[in-house]
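Omission of a single protein chain aside, the complex is shown with its protein chains in their original locations.
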Amino acid sequence: MTTQKSALDAGRDIVATLNSPLEGQLAEKYDTLVPDFAESLVEWAYGRHYARPGLDLKTRQLCTISALTVLGGQTAPQLQVNIRHTLAAGASRTEIIEAIWQMAIYGGLPAAINGLNAAQECFDVIDAEAA
Amino acid sequence: MTTQKSALDAGRDIVATLNSPLEGQLAEKYDTLVPDFAESLVEWAYGRHYARPGLDLKTRQLCTISALTVLGGQTAPQLQVNIRHTLAAGASRTEIIEAIWQMAIYGGLPAAINGLNAAQECFDVIDAEAA
Amino acid sequence: MTTQKSALDAGRDIVATLNSPLEGQLAEKYDTLVPDFAESLVEWAYGRHYARPGLDLKTRQLCTISALTVLGGQTAPQLQVNIRHTLAAGASRTEIIEAIWQMAIYGGLPAAINGLNAAQECFDVIDAEAA
Amino acid sequence: MTTQKSALDAGRDIVATLNSPLEGQLAEKYDTLVPDFAESLVEWAYGRHYARPGLDLKTRQLCTISALTVLGGQTAPQLQVNIRHTLAAGASRTEIIEAIWQMAIYGGLPAAINGLNAAQECFDVIDAEAA
Amino acid sequence: MTTQKSALDAGRDIVATLNSPLEGQLAEKYDTLVPDFAESLVEWAYGRHYARPGLDLKTRQLCTISALTVLGGQTAPQLQVNIRHTLAAGASRTEIIEAIWQMAIYGGLPAAINGLNAAQECFDVIDAEAA
Partner (left out) sequence: MTTQKSALDAGRDIVATLNSPLEGQLAEKYDTLVPDFAESLVEWAYGRHYARPGLDLKTRQLCTISALTVLGGQTAPQLQVNIRHTLAAGASRTEIIEAIWQMAIYGGLPAAINGLNAAQECFDVIDAEAA
């Protein structure tokens, strides 16, 4: 059985779609501290989850946006990375903002407002990069 | 301007689609303890959030499933109500399960496993009701 | 300086006001598992916090009710103990319910609803005890 | 029935007492990103909660301070806004500090210390504004 | 490179030490709902983490006990499974209790008390099984 091998490969296929330099960037930043960090993250997050059938990639990413929002302001860096992935998966900025603001119901207003602030900052950076 | 009135009305329209007896059930359970509880919840959650344009209802519900999962096992009752709403919004059981299990990445395995347990229990009740 | 001694004594004075059998009940339940548990809890929670000047006991208890509510449904046992302490500190049931329901803003609806459920259950037990 | 209309109006009356430019500031900052954000927040938070009878405004604000403290350091911006509202509602700085520090019992020392840091920073800004 | 294959195998070696029927039990309970659930969990949790060099298994398990405690009462089922794993890794009941109670500092008293309750219940079940 080759499931393990394909989990990593399947994860790399998803990463190629969403953010191809990601594994290399993670390896450079973390693999000295935590050997195999990047490979392990790609295998688990992208190979064992995002690559699964049963839910389309764009909806998966919007679910992630909502989850990172209710987890609170400490996830702002991860929210900003995933906002870019969610745009790459085909979502509009409006869909992303709605997936954040709706979380005021479940995680409270501070979490939702911190999420909006992170999104605004991310959009501003993207616009500056495009300028 | 009639925005306030329409927030409640717009919320009631969404509730009519997802779970029409909800407002009455909430009023019966909570309005003695908290006057205006049911009306206030429908206005805020459904009128001020789910009724917004920009994200379709099915995706909104799947985002809610993911958020309730990462918030941890204490939201099991709300997860079970929202699993029914998500089915009513057109999602399959598989899509719901995927929106829960993916949360192992962001909220950790205990939260994801508690979410799966709540979903299994909810599906079992629905199947028993249908039998 | 006798601060340490008086932290425990000051804590015991507060406990005498709110719930005099508490230290004994905690000792019986936990001191075998964690030696000095009850004394340590009374010293820290009641001696080092509730006994402080600067905020009245009833307001301190209502703040605790709100905090336990936003911490989520897993604090239901502590919420029920503290609802009794808050009544003993002179708050009305309405004040307690308001301190819970307001938390829908900050901790989200699931936390607030779980808090209301815990309060309703606690009031029902108190009423049954009084009957 | 005019409940909805009055929720927004009642919310605006509370905001007028605590921080009159708030709605305008929120609208300027967020209404482009989330249409109706400011109105929606005032209606829900202030109209549907703070405006309710049954608990005085100063105690409501102190409960909010405690709740934001136990929610952890990511709520520092909201804590600082609410410290100003709590002073406007008639609480002393000492009462605010006590409502924060007591949370070491329920949310742990890191949350309480982050809350004290946010309060100290807020007091310093207020003092600098007054100088 | 054979890292992926060995992640699952390495995980299975750890599971064999701590709780050999675990993978089978998880597969029976969850693999219909989430295909590959058990294999995926063993690969990630045990292969990609517990099997790593650099920290001994007993200390890893005690760290897990502390983490599950501060995550709050909703992790009681996972805490009970891990208490058994921690005993299997060579820790004493006292070490486990201390790793729980210390968490009162960081996660607050409700989380620590819920953790003690879960441990007491787990010890009682183990004693009953041994009787």
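When the chains are written out, they are named A, B, C, D and E in that same order, and each has its own residue count from 1.
In the analysis below, a residue touches a chain if its C-beta (ideal position, glycine included) is under 8 Å from a C-beta of that chain, and two chains touch if they have at least 3 such contacts.
Computed from a predicted model, the values in this text were never measured in an experiment.
Judged over the whole assembly, touch between the missing chain and the shown ones holds for A, B, C, D, E. When the omitted chain is restored, the residue from C:13, C:39 or C:121 that touches it is C:39. Considering the whole complex, the residue from E:22, E:70 or E:89 that touches the absent chain is E:70.
Across the entire complex, the residue among B:57, B:70 or B:87 in touch with the chain not shown is B:70.
The chain not displayed touches chain C at residues 3-5, 7-8, 36, 39-40, 43-44, 48. Contact between chain A and the unshown chain involves residues 30, 33-34, 37, 41, 45, 68, 71-75, 77-78.
Those residues of chain B that touch the chain absent from the view are 70, 104-111.
Keep this in mind: only the chains that are shown with their structure count from here on.
Touching chain B and chain D at once are the following chains: A, C, E. Minimum number of contact steps separating chain A from chain E: 1. With every chain reduced to the mean of its CA atoms, the largest distance from chain D is reached by E.
Overlaying chain A onto chain B using CA atoms gives a rotation of 180 degrees, to the nearest 5. In this assembly, the C-alpha centroid of chain B lies 31 Å from the C-alpha centroid of chain E. Rounded to whole angstrom units, the spacing between the C-alpha centres of chain D and chain E is 40.
Chain E has residues 72-74, 108-111 in contact with two or more other chains. Chain-to-chain contact here is organised exhaustively, every possible pair of chains being in touch.
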